[in-house]
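Scroll down for the structure; my scribbles are underneath it.
Only a single protein chain was left out; the remaining protein chains are all shown in position.
The block that comes next holds chain A.
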Amino acid sequence: MSGLSISRRGLLAGISAVGASAALSACGAKTGEGSSTDAAGASADTSGSTVKVGLLNSLSGTMAISEVTVHNALLLAIKEINAAGGVLGKKLKAVSQDGASDWPTFAEKAEALIKDDKVAATFGCWTSASRKAVKPVFERYKSPLFYPVQYEGLEESPYIFYIGATTNQQIVPALDYLKKQGLTKLYLVGSDYVFPRTANKIIKAYAKAKGMTVVGEDYAPLGSTEFGTIVNKVKDSGADAVFNTLNGDSNVAFFKEYKSSGLTAKSMPVLSVSIAEEEVKSIGTQYLQDQLTAWNYYETTPGAANTKFVAAYQAEYGKDKPTSDPMEAAYISVYLWKAMVEKAGSFDVAKVKAASDGITFDAPEGKVTVDGASQHVYKTARIGKVGADGLITEVWNSGGPIKPDPYLKGYDWASGLS
């Protein structure tokens, strides 16, 4: 009987101890002190006739608009590879997880893919916030992530392959282009979070060194739809051009305000780094016509590989569906991984990583090559102009693939950045 009589204090202590240990173990699982059994359990299962690969995209929530297209492109690549015989004779089986536009969810799902599904590689993420959230997970389990979106640079991870552009393959060429056009007075408009703020830091360093002037800089909260004042400021600033790092919906409001205030692509062009074909469609061509964008790929990029990619994508998902830069990067990321695995002759992550340097692929954007040291990709920079049909046509390109330089070490003016 006495064994059952527990004092209230003892009960409380017991409950809080249980709660604390549960919380601790949850933290451990999240922040990275995984035990050796975890790591052992995480090794990819490649024994059967199929190999699982993880797709980690936001299929719901605010980012779904963009990330669903990336998911589609990944599925297309996997389907094509399977039709051609798979990888090392094994068929790929895609396991999709929904990151739901929520960064902690991304981390949980990444862990589930590695631990429960034992995937050989994972493809996905879009926002820098989601990438930062999953980075420790992939590093802890020593499992590779292929990331398909242009980003703010200043990052390297031994277990992330960056297939989108880093800053010296997008933002720096865009600045070179503006300078060449004589557009040297810039106004910076961006969303208030990590990517635009980092990008603008780089732009300001560039401007200072190259005789350009930044006449103004403004940030709007993500999702903000009130741009009256910012556009007034832009108009009064005497700028030659606007460098736009706004993300998502805010672009609609910004360009509507821009047009109704009387500013045009002729009087003051806007160069955007986050608006691709899909976004042009949803913002409205009439507001974007003749404005500039900077990417590595457009649906209109010439070449047989792209013709094939666009045709295959539209056959799968519909005639009116545009292709875009992040989709293309996602699509080629699967092929690049396949080439690495085949060169290594194994799915083993260490061997795949070792084999990555110098892997090339005849991509829709042109030939790309993996730089094994930084795990980024050599890419051609392209400036495009939005046409009346909503497609973007190239007005300038860098003439060939640019070596990735995520920390901008090759640029004197960037020495103060970190």
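In this section, a contact is a pair of C-beta atoms (placed from the backbone, for glycine too) under 8 Å apart; a residue touches a chain by one contact, two chains touch by 3 or more; residues count from 1.
Here is the rule we use: contacts and distances are computed from a predicted model.
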| item | value |
| --- | --- |
| Missing subunit (named according to UniProt) among the choices "Urea ABC transporter permease subunit UrtB", "Cupredoxin domain-containing protein", "Glutamate synthase (NADPH), homotetrameric" or "Cytochrome d ubiquinol oxidase subunit II" | "Urea ABC transporter permease subunit UrtB" |
| Touching the absent chain when the full complex is considered, from A:Asn82, A:Ser96, A:Thr213 or A:Ser282 | A:Ser282 |
| Hidden-chain contact residue, picked from the options A:Thr184, A:Ser224, A:Gln289 or A:Asn397 | A:Ser224 |
| Among A:Thr62, A:Gln181 or A:Thr300, the residue in touch with the chain that has been omitted | A:Thr62 |
| Contact footprint on chain A, counting only the chain that is left out | 60, 62, 64-65, 68, 192, 218-221, 223-226, 228-230, 232-233, 235-236, 249, 252-253, 256-257, 259-262, 278, 282-284, 286 |
